[in-house]
Every structure is written in structure tokens, then in C-alpha cells.
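Have a look at the structure below before the remarks.
Apart from one protein chain that is not included, each protein chain of the complex appears where it belongs.
Think of it as A, B and C in the order they're written, each chain with its own count starting at 1.
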Amino acid sequence: MSDNGSQIKERAIVLLELVKENLSQLNEDELIRFIEILKSHRNNKILIMGAGRSGLIGKAFGMRLLHLGFNAYVLGDTIVPSVSKEDLVIAISGSGTTKLVVTAAEAAKQVNAEVVAITSYPSSPLGRISTHTVFLKGRVEISTKDYFARQILGLHEPLAPLGTVFEDSAMFLLDSVIATLMIQLNVEEADMRKRHANIE
Amino acid sequence: MSDNGSQIKERAIVLLELVKENLSQLNEDELIRFIEILKSHRNNKILIMGAGRSGLIGKAFGMRLLHLGFNAYVLGDTIVPSVSKEDLVIAISGSGTTKLVVTAAEAAKQVNAEVVAITSYPSSPLGRISTHTVFLKGRVEISTKDYFARQILGLHEPLAPLGTVFEDSAMFLLDSVIATLMIQLNVEEADMRKRHANIE
Amino acid sequence: MSDNGSQIKERAIVLLELVKENLSQLNEDELIRFIEILKSHRNNKILIMGAGRSGLIGKAFGMRLLHLGFNAYVLGDTIVPSVSKEDLVIAISGSGTTKLVVTAAEAAKQVNAEVVAITSYPSSPLGRISTHTVFLKGRVEISTKDYFARQILGLHEPLAPLGTVFEDSAMFLLDSVIATLMIQLNVEEADMRKRHANIE
Partner (left out) sequence: MSDNGSQIKERAIVLLELVKENLSQLNEDELIRFIEILKSHRNNKILIMGAGRSGLIGKAFGMRLLHLGFNAYVLGDTIVPSVSKEDLVIAISGSGTTKLVVTAAEAAKQVNAEVVAITSYPSSPLGRISTHTVFLKGRVEISTKDYFARQILGLHEPLAPLGTVFEDSAMFLLDSVIATLMIQLNVEEADMRKRHANIE
């Protein structure tokens, strides 16, 4: 089947629009509280977790927290410290049902750690375990999208398979959280560069 | 310093606009050729590499290629097969100078593998090694941005530290490549789900 | 407290003796069957799993299986394919109770994959799930060890904290399995070198 580069670019733009729609539905109070929780754990451990691509987005967030001077760790690394009640766990799962993430969040809850869930389903098992939830809309069913999207996608193919839109939205949400922390904590990019891995 | 949730959302939107600007400058011919190269390696090995957050974006891309039925591997995994001349290496580096990536691309070149570079600097060491380049604009200096961005950022702080805009743009570019491959190869989401890890 | 290099060497030798004792108690029939199971999955997927240091030993085993030409994968890598009934899962856990490993083994069981457990407790949850068990003795309590060990350890400190002796024993067991597969499959070291990652 034929296709051209222009369509690839258009698909990227449609994806952007889907993400924009998701971000516009973020709850402001939840974001403010999330930032406050992060700042109040500046001297404690922060452990980030997620499965599959959500886990990769969490790792990208953890790297930037490290650059900001936080004691960030990510599940799946070799070096993962023990967590206790003064620490923060951030769990990313669109469905809120991923077994690995729910099990790990339960373990965090048992030691009375703060647990923030980023999920499309606040009433999911993960949502119910967490002490704070950031609602982030997940995949938009293509059937609900407008004519433009249908045209580009040929009316029959999903633009964004599996959890793509949730994952891409989470990436933007968390990068905005980083920008906000930079401003509020008055961290310059030069400071971050110093904390960036110099051996890799 | 005070801040509110609305600003966090606005920052995400500004980030989206920066990414959109980058994507609009993608070269159509380069994209068409990239898709062709991917399809012509459907029965060969595809090894994806990048350092830091670019590496994570590459891993997210590798997962989806696996779901599409490609023999995808990512540098940094335990299981990385040897690569030879019929195989494809995809290297992601905004600067095109990351030592780890350049060294690995050189090794790939020595065995005559196809090497595709995704970079903001086609004339960088990585760009010169590669057999095909996809130009993707990197960080937009905030000084060149419009009033809206400056307002939100308080006129003095970078919205997107280090390589953030390049990385987020690469995420969208590669997710659009996946959508395009789904259409051209006629792969349904249900097929992808079957190839998704069922043990994690 | 003072100490000298000679004692460090002696501790390594005592560790070796503990491992030797464990290996001497391996069940021959279980090993023969394990080798047969591996060989019968030469053209299927083999997924290896373990938590913490046991997981690292599993990864070292997975690398060598790859070098031998097997389709080996390890849990924790980015690239982990789906598993089905014709595939083999190898789970390594001294206690046989590690939640992550038991949960993953259950998922493997549900798709009717073959599940081999390497564990000190064949009657543990992991042992009961598995379709074949290789019994490998775990930590030897220092109180049961001879005078020599006590002397070196100062009579009060464990030589090998946590699961060390199980992990080191598993390393030797699995490296011997690799040597055996090399012989039985008539694979030369030169063949393995060709399959060794040439980009790293």
C-alpha cells in the first residue's frame, strides 16, 4: 500500500492534537497538589514505577528529577533502595490495573509511603491504593474523533495502538512538572547539566 | 515561589507547540525513505540505540516494532544479538556527538549494516557515519520564542531543559512511523496485542 | 577492625567450599531432564526470570544461551516477547516465594508454557507451579559450618549475606549447563563468538 511522507507528518500532528485534548482535561488542583508532594519529598527517596512504555516515560521523568537534585530511583534499575514512610512512590498506569504496578504500589502502601498514581482510571485498583491521584485521559477511541483524523487514518486503522496516547500525554505532563519545579525551586539548566551523567 | 496548576497545563501546551514546530520541519523524502528502509528489514534484525532519554525513546519505539512483528532489539538490554550487513541500526542523538552512540554506530558501519541517524545535526559525526539521516529539529532556544512562552516561563527559565524538546519530538515522530507501518503492513491492533509481553 | 588480604582470599575459598557442597547435592536426574527440556526448546522462545541478584545470574545464563543460538529473553529487558504453550520459562528463586517471580510464573502457567524452577524449596509456591524443578541448596547456616569457616569469620559474622551462596551456586550450575549444551549440540566457542554482541 502506498503512502507518503506528508501523511507521516500529518499523523504526528493528529497525535499531538489527541495529546493536547488529554492535557486540557487535567485537573488543576491535582497538579498543584502533585507539585507540593514532590517538593515536600525533596530530601527523601522518590521511586517511580510503571510497566512497559509507561515505565520508560517514568524513567525519563526520574532522570530529570535526578538532574534537579532529587533522590530519584526507578523500578527496574539494579539499584533500588528500600522505601519507608517518609518516601514517595509515583506509579504510572493508564488502566490502573497492571499487575506489577499494583503489587508494587501495595508494598509501598504497607510501609506507609506516599503513593501518587498517574492514571486514566482513578477508581481502578491502583487509584484506590494511592494517596493522591493525577487523572490523565488515556486513549481516545478513533470512532469518536473528527473527520480529519479519520481521513488521515483511512477510516479503519487506529492511529495510536495500545496505550500510545496515554504514554505520550504522560511524557508532556511530566516534562511540564519538571519545568514547573525548575521555576519554583529556582534551578538553572546549568545546575542540571552538572548533575547529568558525565560517564555514559 | 508561587505557581498554579493552570500554569502547569499551559507549560505542557507550550511544549506541544515547540514540538509541533519541529515536526512541521520534517523532510518528507527522508521520512518516506526511512519507512522503506524499515520495511525492507522486516526479516532482519533492527537494533536501536541512544543515550539517556533519547535511548528511552528508542526503547519505546523498539517495543512497538516488536509488537508489529519486527525483530527489534535495543542497546542496553541484556539480550543484544550480533549485527551484520543485512541488519539495520537506528541511532537517536540530538547533537549527533554522543560518544557512546557514535562509537556504536561506527561498529555497525564496520560490518556494513544500514545505519539510520535521527538527529538535529546531519553533518555531525553520527550524521556522517549514517547511511540515511532523518533530520529532526532539537531544542528551540527560548529567546526566539514568542511572548506567550516568555510570559509563562517568567521570562528567564528554560521551559524544556537539556534535550527535552528533541526527545519529545522524537517520541511523536516515531509513534507516527509506527502508525504508518501499521497501515502499510496492514497490521491490526489485535495482532499487536498478541505480540505484547504477557508476562511482566 | 584490622584485616588482611590473606583473609579475603581465604573467605573466597570458604565461599567456594560452600558452593561445592551445594553442587554436590544436585540431583542427577533433574539435571538430565533440564538439559533435555532446553534442547527440546531450541527453536522456541526461552524466557528467564529472577529477582535481584538471582535475576542477574539468570541474565548471565540468557546471554550464553543467545551465544549458543537459542532464542533467549530475560524478564526486565525492554524487549520481551509474548510467551505461549510451546515456549519455556526458567524461574530462579532460592526461597521460591519471591512475589514478582511467582506472579510471572503463574502467568506462564496460564498459557501452558513449560516452567522450570531452580529453587532451594521444591515445595514452595514457585516449585508447585513449575512443570520441572531443579533443586539447588541455598544458604548454609554458618552455625552448621566447620571450625575453619568460624575462624575466618570471627565466629559471629555471616560470610555470605542474604542469598549469596544460592546465587553463586546457581552461577556455577548454569555455566555447567552451558558447557554441557556446547558439547551435546556440538557448538564451538568460535560459533559463540560470532553470536556475541559486536556493538556495545
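Quick notes on this one:
Assume a contact is a pair of C-beta atoms (placed from the backbone, for glycine too) under 8 Å apart; a residue touches a chain by one contact, two chains touch by 3 or more.
Remember, predicted model here, so these are calculated numbers, not experimental data.
Residue-wise, the contact with the chain that is not shown comes from A:196, picked out of A:20, A:33, A:132 or A:196. Between the chain not shown and the residues A:66, A:88 or A:183, the one that touches is A:66. Interface residues of subunit A with the unshown chain, by the touch rule above, are 47, 49, 59, 62-63, 66, 72-83, 89, 104, 107-108, 111, 194-200. The set of subunit B residues touching the chain not shown comprises 56, 76, 78, 99-100, 103.
In the full complex, subunit C makes contact with the omitted chain through residues 1, 3-9, 11-13, 15-16, 19-20, 23-24, 26-32, 35, 51-53, 56-57, 59-60, 63-64, 67, 98-100, 153-154, 157-162, 164, 167-168, 171-173, 175-180, 182-184, 186, 188-189, 192-193, 196-197, 200.
The rule is simple: only the chains that are shown with their structure count from here on.
Subunit B and subunit C have Cα centroids lying 36 Å from one another.
Subunit A has residues 56, 99-100 in contact with two or more other chains.
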